[in-house]
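Written below as structure tokens is the structure these notes are about.
Only one protein chain is missing from this complex, and each of the others stays in its spot.
Residue numbering begins at 1 within each chain, and the chains themselves are lettered A, B, C, D, E and F in the order written.
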Amino acid sequence: MSSILAVLTGILLLVGAGFALIGALGVLRFPDVYTRMHAASKAGTLGSGFCLLAVAVNETSFDVTTRALAGVIFFLLTAPVSAHLLARAAVLAGYVPLGTGKNPVLSSVQRKVASPRSAKDSARP
Amino acid sequence: MAASSDSPAVDLAAAMITTPASLQDWLVILPLIVPLTAGAILVMIRHSTHWHRPVAGLALAALFLLDLLLLRRVLTEGPVVMMMGSWLPPFGIAFTADLLGTTLATVSAFVALVATATAPPSINTAERRYGFYPFLMLLMTGVTGAFLTGDLFNLYVWFEVLLISSFGLLVLGSEKSQIDGTVKYGLLNLVATTLFLVATGLLYGALGTLNMADIAIKARAAGPDVPLGALAALFMLAFATKAAAFPVNFWLPASYHTPTATVSALFAGLLTKVGVYALLKTLVLLLGPSSAYLGTLLAFVAGATMLAGALGALASSDFRRMLGWLVVSGIGNMLVGAALVTGGALTGSIFYAVHSMLVMSALYLASGVVEARAATADLRKLGGFYAASPLFSLVVLALLFAVAGLPPFSGFWPKAILVDAAFAAGAPWLGAAVLVSGFLITLAVGRAWLYIFWRGGPEGTPDGTVALAGVRSFESNAQAVALIGPVVVLAVAVAVIGLLPAGLGAIAEGAASGLLDPAGFTARVLGVTP
Amino acid sequence: MTAADFLDVAVELTLIVLSLSLVLVSVRIILGPTLPDRIVALDLLVGVAVGFIAAFGIKTAAYQFLDIALALGLVGFLATVAFARFVLSRGRAGDAEITLPDSDEQSNLQGKTP
Amino acid sequence: MPTPISAPGWLLLILAAPFLAALLAPVLQGIAGRVSAFILALVPLASFAALLTLVPEVSAGARMTIGLDWWPAYGVRFSVLVDGLSLTFALLVTGIGTLIVLYSGGYMKGHPQAGRFMGFILAFMGAMLGLVLADDGITLFVMWEATSITSFLLIGFDHARAAARRAALQALVITGAGGLCLLAAVVLIGQATGTRTLSEIVASGETIRGSALYLPIFILVLGAAFTKSAQVPLHVWLPNAMEAPTPVSAFLHSATMVKAGVYLLMRLHPVLGGTPEWTTVLPLFGGATLITGTIMAVRQTDLKLMLAQTTVASLGLLVMLIGVSTEAAIVGAVGYLLAHAFFKGALFMVAGTIDHEAGTRDVTRLGGLRAAMPVTFVSALVAAVSMAGLPPMIGFVAKEALYLGFDESGRTALVVVAVAGNALMFVIGFAVALKPFLGPPVKTPKHAHEGPFELTVGPAVLGVVGLGAALGLGGFQAGLIAPMASAVAGRPIAPELHLIPTYVSMPLILSAVTVALGIVGYLLLSPARAAVAGIQSAIGWGPDRGFDQVVAALVAFAALVTRIVQPGRLELYMTAMVAFIAAALLIPLITLGEMPSWPSGDRPLLKEAAVMLIAVLGLAAVVVARTRLTAIVSLGIQGFAVAVLFVLFGAPDLAFTQFMVETLSVVILALVLTRLNLGERDHRPRWQMALDATVATAAGLGFAALLLKVTQVPFDRTLTDFYDAYARSIAHGRNIVNVIIVDFRGLDTLGEIAVVMVAGLAILALVRIKSRTPILPTPETGKRK
Amino acid sequence: MIQYLVLSAVLAVAWSAVNGSFSVVNILFGFALGALTLSLVRPDLNLQGTKVRPLRLLSLIGLFLVELIKSGIRVAKILMRRDLDLKPGMVAYPLADLRDFEITLLANLITLTPGTLSVDVSDDRRLLYVHCVDMPDAQAVIDDIRGGFEKKILETFR
Amino acid sequence: MNTIIFRTISPLLVSLMLLFSVFITLRGHNEPGGGFIGGLIAASAWALYGLSHGVPTVRRALRFHPMEIAGFGLFLAAATGILSLLFARNFMTGLWAFPQILGVEVALSTPMFFDIGVYFVVMGSMASIALSLEEREGGV
Partner (left out) sequence: MEPWLSGLVGLFFAASLYMMLSKKIIRILLGVAMLGNGVNLLLFTAGRITRDVPPIMPLDAYAPPEGAANALPQALILTAIVISFSFLAFLLVLAFRAFQDLGTDDTDAMRVAEPLADPGPPRGY
């Protein structure tokens, strides 16, 4: 049993490391900030998630397992939020995604910029 | 939460002090607790600004009283020690009230009490709400902690407490010049405390201890492979900067004139002296033999500081900025003790430190009076104060002469002792520097007093006439008392010390011998002699 | 090769790969070229660091490090959120010459700082 | 020299009395008005009377001391010494002081600050009395400086006038500098002789003269004496001090303060005098001062200035005499000092009375006052006769004595100078005493009357004293001159002075020459004045202007130095600071042989190397970032690397904290920096980059070397072992780091959270408190179209 | 109120999970703490009328995990290409009538699955702007979402 | 940053972070963590809340001004030290009690309350800093 778990742990770790490397390569190789965001938000989450899963699997003590799983969930909760906010901010700030220069979708998002500030965005709900 | 009651049996006495502690023993730590707790309470009730003054005043009065009681005890019994958390030395943090620290703490408390006892009218509600009194309390916490702790890293912590509190006080009001001054003050002081921290960490790495008494012993027993010389140099640079010694005094003339007079008065009284104290403590008491090679350099620094300060004062076009330079010049006198490391020199330096705390605070407060009535500190725009308030003018003159070292005010005793000590130690040029800086300061303060007080009015007032238009009268008698009262009280102290120096002299001498001979200190803290 | 050996090798390999990833991500932070590029890379740095800590925990059997990973999972994204806000309030100031808009239509957006 | 006996205790009271009276004076003036002067005059009068009772004993050769411990551990006593020298001076101070207090009462009548003035005068008197009576060197210094301070207040009394302020400051600066010389001298004498007590110093024989410290002590004593006693070229403050109200001039600048320097020379003559240095330097400066003073006196038309310049001259004469150092010269000096006090005090008061009553002191605008002011005229005449050295006044006796002194010394040059100087003093004396009174009446600004009693009593009494001293020379000689001369000489002297010369001696011939020259001079006064004025304006420079130039140069120098050491630029401050750090690290390491040995030991594992590489990359990223914005974002790399390093080396708490702090730092940075213009490229000139890099690298090297050295020292684990042992067993915690933080070293944490709280509060203040100036537009919006 | 208690219970579970102890005391303490922390933010919890079908939730999670790994591999594949010839683009995904909570969940799931990234939601909550890393065909992306996550979400929470 | 996504998820995250901060604080004596880190996490939670819902909302949720909370924390920390005076021990001597609550032994100690004081100080100060800056900058 423990040796199966050990092997599983090792595999999970390697998968996680692989995803992390993919994310790193993606961030390095992708052509613009939005495509890099894809690599970061996904591969980062997967990489750290699998490593945490490896911890959960490897450890026989209950508290560590539950905590590691909690960690995975924490990542899943937060990662998309930051990705979304950053992407949105970049679009609104005027960073034009590659290949979408004349894209009507983009301009409809960006139109918000042209509108008065208070309507566009306010931290005060 | 996983802690449990079922611990293995241990011999408590091997780790902890098991004898009960009386209130008398708490006297060492109470001066720290009182302002700290008061500061915390003030922050808790930060919106009830009307409570701030009474609470702070009460705390300062209590602090002064406690310091006095502690001083009495130290005078009769020698250093008083309390181990924090009851852990045995050198494992726990030792609070060690020796004569030097206790004296300076007491004078600090006195200065703070006097400077802020009457409501500083410059402190408005907004500044109270944003922390004048909490900053003050924490400043006093830092000062007291620095003077009383017997642990090097703990000293660093209190340094930071007083530094951040001083930042707070410095920016209250948020005038442009304050912001500018704080930038320079903040960064340069940060570098200095960082150096202090680095030196402390390295000293720990070399000797394996942080307790000052333990360091004093281990440093004297250390082999030649321990780089104590370089560490001493690092400590010297750190504390010389904190003390605003030339040529690392930049921050002081850049900032001390910017906040309200009350704050400047507190700074002038307290901050640089903590640096001098730490310098004396580390270089003389802790690292004594290892730092001896720095003596000549320190002597040059001391002399240069006196002269640079005096020249700066002479070159100042602004009363407040001149006072900053006078503080610097005084630091030079306080460094003579660290440079010469003789009983006489240390006595003179310690005496000078007390004198400087009183007189510089008084002068900054006086500058506040001038500014309150003339709305400027520009020597060109001032005038007519002697005609308007002769007694106040004479008090200020006495204070200025005290700075210059003219008798019969407090400043001449330490100068005389320092000159004596310098000649005796074969450094006549250092004695000459004391005298020459005294001469230059006489010229500088004489000129300033001429402009501000004797001259009939601002520059351009026709000769022989008095134009009182530039000197507003006080808004009320209460304001007059609030502004002038503290100046007078401090001036009285200055005069009393000048006329009756023996008491302070004996204390300074005792403190000096305590620095020179660590045996008594280490014996009291650790029960061992080096 | 026992399972334990495999795990040891896997852990070491993981740590090396993750170290390499950290270096690569750092390179992107340095290269930029735009502010969001750097922020994205920083965000990923946190993720990879968490993986690193988890793998290290397995190696040393010291799970004290796990809490750090948890905290980073929960709090680390805040840095990115703050930077996003920063981008939003600054516009493309500083990056304008790097990322010229594709069309004239958007030129009015250039350097528009709220 | 006899050992001192105990002096009566009331001497200390006498010293305190003037100061107490000074404090009371303003109050008393308010209550009693004009009468207050009479009441206050009782203080010096009583002192004078009391001191007189000591004369018999002292003239019999006794020396008395008494004192209080002041700072015993430092060997300071507040002590007095009564011998012939100090007693005579004390009598002068109190005696003339009595007259001056009275005179002041009349002179300042109706002045709104009359009480303050009386206070200053009395305080000055107290200081002067203390100066001459002090036995302890420090006490002497204190009193010496006290006279400087009180005279500063007196000279600048008429403070609204710039000339008065300048004169006061000048006097303060010059005499204050002298005071510092005195302090140094006292200290050095103390080190040479082992005592700072004057009575013991004076009895120390050849100790000082044989000491290596003689020359510095000699120079310092001269520095003190010459500034106070107005020797050329430090004399300028004295004529300028005539800005003070006349009672001040009469008191300070004739009888008392200016004599303090002479007193010091006389006091120390037994142990410093007689050396080649002494007999060369003193006559040289004294002679120059005598000639300068008299010539400058001729130049003046203001009565007070004429007198002031002759005072300078007289001081020069006294210094010459002391410099000659023979018994005869000392007797001459003592005699002349007393005579001068009487006639010069009287003449100053006369000048003041004329000014007060006629409204001017300009001798060219005065004349024919003898009818209106008969008492004053007679007093002036009597004083002038004494000043001119004519019988039957004490001035004559004194002049004979001093000519004898010069003649005996065999130094012809001194004789010539003395005669010339005395002749000119003859001229000035009569010019002051005769010109305003004789001739046809001249219209003066005020209609002249005889002055009130307070103004006339002083000159009259001094005239009578001058006459009485000459007529009763025997008693005067035995009571004052002999004991004083003995004290100055350091051995008993029995002078033989005569009012009526017993034979035609050299001094008598010199006197005749003096009188002849004087009469010629008096007749030629106006053309001579014009000539001196012409020469003076041709030279165009004098020490007085020199003073201004020195002050201006000092201020300019100070400004220059200050600009260099305090340029107001943070960048320069920082550069200096970092350079000092590098020096503080590297120099001791190198010079003290504390350099680390070449490192050996384990190499980092691959992952450790990778993390360290990331840290270095992160540092490089920040350093080379072209814009601040890039630098900010790159900052996180090295922070994370450090956190991971903490993970690798068993410090989870640190890593945890570091990660959290990095995150929150980013949040604060992002919130704070929104408005700053961060996109702009940073330019440092090449040379500056090189300089900055050099000092920074040097400092970095220093830190690395010192750290390495420290790690090569065997480590003492005592503390760590203790914490390891008791963290759980007593403090119930498994995480030792946390146990240290909350228990073993909890106090650190208490301070630390205090820092956190204050930082929060300070930041709140920074964000919230509005500056009174409007917020500036951001550069972005300002610059971009 | 029910939602509030349920959420508190979720937090209690989270508390117990991180503590590694599901003892009664610990769960109760966690529940109390959870309720307390929730009470602080309660006015902004927008959960009215939400109900959950647990089995559907499991199915949603399963779909998510599969999608996650699938698209992770897709990104890897893209990266393996030598020339990186990408056709990135943006689509405006027309949302069904979803509540805020559901929109958020959908957007986050889209973001977590590689290839797509939720950029913004239109103010009228009708459009979800999605950035695609490689989008030869916009309609395919829309269909994908409509038939996948959105459907599952509707099933789970309605 | 007024987006539906952010606004919806943020309160949940805030609760979770606060919960987690308490966890980290309480276990600090035995595992990595403690009042400082816990306080930082809590402050992050409030900062997050401020970013998503605006500062006034946070101030309402906090009820007290964060600096007042910080002041309370410092007071609490100092008070735990002063408590030893009542037991005639030196300042800051650790005092321990192990009461049974629902059959479970709970360790109560002055160091624990000291750490809680640290938690409040750090949370209060850092939250105050973040909120005042967010407020100053206005909403974006």
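Everything below uses one rule, namely that a contact is a pair of C-beta atoms (placed from the backbone, for glycine too) under 8 Å apart; a residue touches a chain by one contact, two chains touch by 3 or more.
Values in this document were obtained by computation on a predicted structure and should not be read as measured data.
Considering B:211, B:258, B:282 or B:389, the position touching the chain not shown turns out to be B:258 (whole complex). Remark: the omitted chain is touched by one listed residue; of D:339, D:565 or D:766 this is D:766. Residue-wise, the contact with the chain that is not shown comes from B:316, picked out of B:316, B:410 or B:442. Touching the omitted chain from chain F are residues 30-32, 36, 122, 125, 129, 133. Against the chain not displayed here, chain B makes contact via residues 2, 7-8, 153, 157, 160, 163-164, 167, 171, 174, 176-184, 186-187, 190-191, 194, 197-198, 201-202, 204-206, 253-255, 257-258, 314-317, 379-380, 447, 450-451, 455, 459. Against the chain not shown here, chain D presents residues 162-163, 165-166, 169, 552, 555, 559, 566, 568-571, 574-575, 578, 581, 599-604, 608, 612, 615-616, 619-620, 622-623, 628, 631-632, 635, 638-639, 642, 645-646, 648-654, 657-658, 661, 664-665, 668-669, 672-673, 675-678, 682, 684, 692-693, 695-697, 699-701, 703-705, 707-708, 710-711, 715, 717, 719-720, 723-725, 727-729, 734-737, 740-741, 744-745, 748-749, 752-753, 755-756, 758-759, 762-763, 766-767, 771, 773, 775-776.
The rule is short, and it goes like this: only the chains that are shown with their structure count from here on.
Within the contact network of the assembly, the step distance from chain B to chain E comes to 2. Distance from the centre of chain E peaks at D, each centre being the average of the chain's Cα atoms.
Set against the C-alpha centre of chain A, every other chain centre is closer than that of D. Centre-to-centre, using mean CA coordinates, chain B is 35 Å away from chain F. Of all residues in chain F, those touching 2 or more other chains are 1, 3, 5-7, 9-10, 12-13, 16, 20, 27, 29-33, 37, 40-41, 44, 47, 51, 53, 57, 67, 70-71, 74, 78, 81, 91-92, 94, 96, 107, 109, 134, 137, 140, listed in ascending order. Multi-chain contact residues, meaning those touching two or more other chains, occur in chain A at positions 18, 25, 37, 39, 41, 43, 45, 61, 64, 67, 70, 74, 77-79, 81, 83-85, 88-89, 100, 121. If you check each pair of chains against the touch rule, the ones that pass are A-C, A-E, A-F, B-D, B-F, C-D, C-F, D-F, E-F.
Looking at the complex, you find that chain D touches chain B at residues 69-74, 113, 116, 138, 141-142, 145-146, 148-149, 152, 156, 159-163, 165, 168-169, 172-173, 176-177, 179-181, 183-184, 187-188, 190-191, 216, 551, 554-555, 557-559, 561-562, 565-566, 568, 570, 573-574, 576-577, 580-581, 584-585, 587-589, 592-594, 703, 706-707, 709-713, 715-719, 722-723, 725-726, 728-730, 732-734, 743-748, 750-752, 754-755, 757-759, 761-762, 764-766, 768-773. Listed in rising order, the residues of chain A touching chain F in the complex are 74, 77-78, 81, 84-85, 88-89, 121-125. Interface of chain F with chain C (complex): residues 1, 6, 13, 16-17, 20, 24, 31-33, 37, 40-41, 44, 47-48, 51, 137, 140.
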